[in-house]
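A single protein chain has been omitted; all remaining protein chains appear in their positions.
Going in written order, the chains are labelled A, B and C, and every chain counts its residues from 1.
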Amino acid sequence: MTLRFAILGAGRIGQVHARAVAGTPGAQLVAIADPVAKAAEAVKAAYGCDIRSIDAIETSADVDAVVICTPTDTHADLIERFVRAGKAVFCEKPVDLSLKRVADCLKVVKAAKGKLMVGFNRRFDPDFMAVKAAIDAGRVGTVEMVTITSRDPGAPPHDYITRSGGIFRDMTIHDFDMARWLLGEEVETVQAAASVLTDKKIGELGDFDSVNVILRTASGKQAIITNTRRATYGYDQRIEVLGSTGMASAENHGESRVTVADKDGFHSAPLLNFFMTRYVAAYANEIAAFIAAIKDGAPMPTTGQDGLMALALAEAALKSVAEGRSVRVSEVL
Amino acid sequence: MTLRFAILGAGRIGQVHARAVAGTPGAQLVAIADPVAKAAEAVKAAYGCDIRSIDAIETSADVDAVVICTPTDTHADLIERFVRAGKAVFCEKPVDLSLKRVADCLKVVKAAKGKLMVGFNRRFDPDFMAVKAAIDAGRVGTVEMVTITSRDPGAPPHDYITRSGGIFRDMTIHDFDMARWLLGEEVETVQAAASVLTDKKIGELGDFDSVNVILRTASGKQAIITNTRRATYGYDQRIEVLGSTGMASAENHGESRVTVADKDGFHSAPLLNFFMTRYVAAYANEIAAFIAAIKDGAPMPTTGQDGLMALALAEAALKSVAEGRSVRVSEVL
Amino acid sequence: MTLRFAILGAGRIGQVHARAVAGTPGAQLVAIADPVAKAAEAVKAAYGCDIRSIDAIETSADVDAVVICTPTDTHADLIERFVRAGKAVFCEKPVDLSLKRVADCLKVVKAAKGKLMVGFNRRFDPDFMAVKAAIDAGRVGTVEMVTITSRDPGAPPHDYITRSGGIFRDMTIHDFDMARWLLGEEVETVQAAASVLTDKKIGELGDFDSVNVILRTASGKQAIITNTRRATYGYDQRIEVLGSTGMASAENHGESRVTVADKDGFHSAPLLNFFMTRYVAAYANEIAAFIAAIKDGAPMPTTGQDGLMALALAEAALKSVAEGRSVRVSEVL
Partner (left out) sequence: MTLRFAILGAGRIGQVHARAVAGTPGAQLVAIADPVAKAAEAVKAAYGCDIRSIDAIETSADVDAVVICTPTDTHADLIERFVRAGKAVFCEKPVDLSLKRVADCLKVVKAAKGKLMVGFNRRFDPDFMAVKAAIDAGRVGTVEMVTITSRDPGAPPHDYITRSGGIFRDMTIHDFDMARWLLGEEVETVQAAASVLTDKKIGELGDFDSVNVILRTASGKQAIITNTRRATYGYDQRIEVLGSTGMASAENHGESRVTVADKDGFHSAPLLNFFMTRYVAAYANEIAAFIAAIKDGAPMPTTGQDGLMALALAEAALKSVAEGRSVRVSEVL
């Protein structure tokens, strides 16, 4: 059985998924949709698929699954349309910037008995999977503390920031998902601190560029997340999990494994500085997992509920910054 | 000029300082005091000094400086007595568990124009000094984020915990001092989370074993501290400083630099698991810095005020845990 | 312009090249040839190319280039046939196990003004390319010493060993090529030592499993190569270049970047243990370089002469072991 895909949106992330779908055995890229003809044509040229409108795809009998890579404010509507149309849906995070809208959308998915996977690519990174496997194999005992260092090489454009929902919903959301996944227990309280340190303009737009968060579960497990929009040495993505009998940690990916030593010391390359090179394997694994789950009739590996919970943690973090206090996740849900 | 020392207290930390004093050019260990004769005699045997009472040392003309290594609840009194007696005083942290008592003691020191150094050994660790030197040399630009991972290999005995003032005052206090030193700016607010995860009894004693703290300065710089009383792989002591143009970090000290590779992978030794082996160079440098400052008539490298401020951060952290909110340091001072 | 390829031989290495050709922009896989129908069909199924006989490919007007992945004893003949047929030829090393036969073949290539690239995949490994780039950028000064550690995870089957020409011609030949490339100067003398340590049967077949070689150029630069057929911890592939002002080195590729720490220390995964996973990027880069050279009318990046010289070093090494002396390369050419 080959799963036939359409991709909605031919921007940067749409291209990532187009490549992943095209390169995955058992998947076939049937159609691409994008209002920008040039973008759609580039995908067609590279992978030989059709160009169709979103409306046409909705009624295409030869499309089994769609990957939603359109702007965030269209996600929830498209999810609803396509699950109703009986397509399996993979949607890039977030489902929506409003928790209420996400919750409503998930109800529609449930009512339609739809299949929805929300893209949290990091869960599919081979190293992070190896950390999770070490935990699941009991190699660190009971998880106690999760430490996530997640730093972008540079801030996105100002107009993106305006539309992003802010750093917690746009950037930290990945770390919130990782924390939930690694803690293995829902977060009860959120404490966050936020600053503007790299670019005053970000502050003027109402956002932050440097944040730290402490998450605590009911049983007392904790996670800390440290984020900045600017790490000059590259895309810094580390996780560390301390348990009762040990610690598992995943290191960064440098541009090379080469070191030059001279009278001033030892020098090696900066980190890979782009999410598309750093997480190339993760994006491929993610689509493969989506396909496998559909074929096996298995639960989606990352669900709409995961998207909702990560967004709730972002809301709680914002509230914690605004009110200078520890916020219970139940307050925002 | 040789500086003549007496050491008050011949316990574990007293012995560390005895060795440091005995091995430092320009210093001479004249006397040791301890109510436990056997302990004092061991120091005498090892370094050939006199055994004297604390009272006798107070009036000894051949003693220029004292190192206070007695139980915490005696520190403030002894500091006051010895600065009044005209001795230079090195006191192990903390000056006292009560902020008020520390402040009063510092007034006495000031009135007596006394010389008081409070022992924060980590500032004298060669690696941490190299991190600070990198900051001071401008190699990371403006400091933005400090990350301190500080994990003990195992909890102290329960009766020590009872007397310790709790994890924030006993263990995190070192990290509070490091954070202040590396941030280069006073902390304005403290957020902390605390759990009991390694030993229920610690909770019954009213203490915690696993804590995370976020510190924030007025300009928005932040530090995070992560502590646990139990890291099975050794004494985990890492710091990392992110600045506007780069990051400086100091790695752990393993028991060896040897790796064995086999069919299961690569294996290296656990970390040094005792503060006296991990920080042997720091203790020696600390005493040397004390001596150098006295000889040069320079300010003490770590002061009573440093001791006060670190304790204030501990108070604020406790209050943050108790009240579930961000606490301004000014509230506790 | 798209370069149209046929691949001769659908075995393991043929499949590697098929994937590389199929995945390279500007290249098209037109045909596969293999006497084993099942092997050819697998390639056809995966990439949608024709199955043709070698004879048919020789006269196919729609084939611009061939990749020779057949058994070693057919290489020289096929190279001659296909350069005469006007095809660009990429041939897996070695051209032949006989130096004389290689030299004769190269004469035919020259007479036909043919394009021949001999596959030394390691020159196209991103890390090794970064080492070479560091040298070329002057970051280590004048090259003085090259150290190559090259250890297979396990010996090939005994029947392969019989046909392989022995460890120097089969395994060390890659390292000889790397040494020539990194030294930047031809080797003058070869000293080698050889042992049978991992499997007595290898000795009975007249081969060795553990060898060390010293190469020396006329100006005194040296390279050392250390090989074994069995490294339990994976495929160990390191190079290190010492120059007058510094050293450049490339580290191994582990199965992951994850470390687990526990009371026994720090543990990480073994090395990737298969040349096809370890050198996946190198194989892709190699074919891309072949295509680029043809399109640009540029010299082949690795030539028949490179194949000849590496084989000459292997001959000299064998002679050095047999005669217990330093052998000049000129003795075997």
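Please note the rule applied: contacts are C-beta pairs under 8 Å (C-beta built on N, C-alpha and C of every residue); 3 or more make two chains touch, one makes a residue touch a chain.
These numbers were taken from a predicted model, which means no experiment stands behind them.
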Touching residue (missing chain; options C:S53, C:T232, C:T277 or C:S330): C:T232
Given C:T147, C:T172 or C:Q237, the one touching the chain that is not displayed: C:T147
Contact partner of the left-out chain, one of B:A37, B:A111, B:A218 or B:V258: B:V258
Per the touch definition above, residue among B:A10, B:L78, B:V108 or B:M247 touching the missing chain: B:M247
Residue among C:Q28, C:S98, C:N212 or C:T303 touching the omitted chain: C:N212
Touch residues of chain A, complete complex, unshown partner: 232-233, 254-255, 261-270
Residues belonging to chain C that touch the chain removed from view: 142, 144-145, 147, 149, 151, 189, 191-193, 195-198, 210, 212, 214, 216, 220-222, 224, 226, 228, 230-233, 242, 244-247, 324-326
Absent-chain interface as seen on chain B, which is shown: 126-127, 130-131, 134, 139-140, 245-253, 256-263, 269
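Everything that follows uses one rule, which is that only the chains that are shown with their structure count from here on.
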Most widely separated chain from chain B, with each centre as the mean of CA atoms: C
Centre-of-Cα separation between chain C and chain A, whole angstrom: 40
Between chain C and chain B, distance of the C-alpha-averaged centres to the nearest whole Å: 57
Junction residues of chain A, two or more chains touched: 245-247
